[in-house]
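Right, I'll just put the structure down here and ask away after.
In this view, the complex is presented without one of its protein chains, the others remaining in place.
Right after this comes chain A.
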Amino acid sequence: MDIAEIKNLTKEYPTFRLSDVSFALKKGRITGFIGRNGAGKTTTIKSMLNLVHPDTGEIRYFGMPLAGHEAEIKQRIGYSTGSVSWYPRKKLSTIAAVSKRFYLNWDDDVYQHYMKQFGLDERKTPLELSEGMKVKFTLVLALSHKAEILILDEPTSGLDPFSREELLEIFTMLRDSGTAVFFSTHIVSDLEKCADDILYISHGSIVAAKLKQAFRDAYSQAGETLEDTILRMEKGAAHA
C-alpha cells in the first residue's frame, strides 16, 4: 500500500499554476522532489500538509483522505517547512515539551536518543542554531512521535556541504528503518547521493516520477550526469 497518494492536484495563482500533480510515496523509500525555484515544490508540499487549499485534487495518507482525517493523519507524519524557525527565542526543551502533548505516540527515550545523536542542546533556542541544526531539531520532533513519513521542504537548502552530507546520511538511516522520506530540493547532487525515486517538477507540472535508475535510462544521454540531464531537460522546458 502507498503511504501517500497525491492525485490531480491543481492550484491556480494569478501568475502560477500547479497543474494536475499526481504521484505516490512508498514505505522505506527516499523520494527526491526536484525542480527549480518557483517550479511548484513548496505549493505541492503545503497542499500535502493542508496549509494550502488546492482547487482540485485528492490527497490520501495510509489509505485515508486528508480531508476529514487531518488530525489522525498528522499523528503519523513529520514535516519541516524549509528554513522557517518556530519560536526563535524559546528553548528547544520548551518547544518539545509543548509539542509532545499533542502526539499519542511520543516517546521521550527516542527524543533524548536523537537529541544526543544530532548533537542538539535543548537549552538552546532556535535563534542560536545553524540552519542545519534547525532541520535536525524538526527531524527530532518528527522522529519522537514515530512519524511513518517525513515531508521536508528544501531541508538541505542553505546547508554547508558537510551538514548536507550528514543530513542525507540521516535520511538513508531513516529509510533503512522503514520511514518514507519525501524531500524537495533544487540541488541535484542530493538526489545522486540518497534518493531512490525522483519526482521532477517543472513550471507547475510533474515531468517525471521514476526510480532513479529508470529516470537515467529514460532521459540521460551518453556520458551525462544526472545534473546534466535535469539541466538539459529544464532548458528544453524553458524553450518549449
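The definition used in the following text is that contacts are C-beta pairs under 8 Å (C-beta built on N, C-alpha and C of every residue); 3 or more make two chains touch, one makes a residue touch a chain; residues count from 1.
Keep in mind that, in the parts below, contacts and distances are computed from a predicted model.
Engineer: Can you pick, from "L-lactate dehydrogenase FeS subunit LldE", "YciI family protein", "Rod shape-determining protein MreD" or "ABC-2 transporter permease", the UniProt protein name of the chain not displayed?
Structural biologist: Its record in UniProt gives the absent chain the protein name "ABC-2 transporter permease".
Engineer: Of A:Gly38, A:Gly63 or A:Pro88, which one is in contact with the hidden chain?
Structural biologist: Selected residue, touching the omitted chain: A:Pro88.
Engineer: Contact with the hidden chain only, please: which chain A residues?
Structural biologist: For chain A, the residues touching the absent chain are 46, 49-53, 70-75, 79, 81, 84-90, 94-95, 97-99, 101-103.
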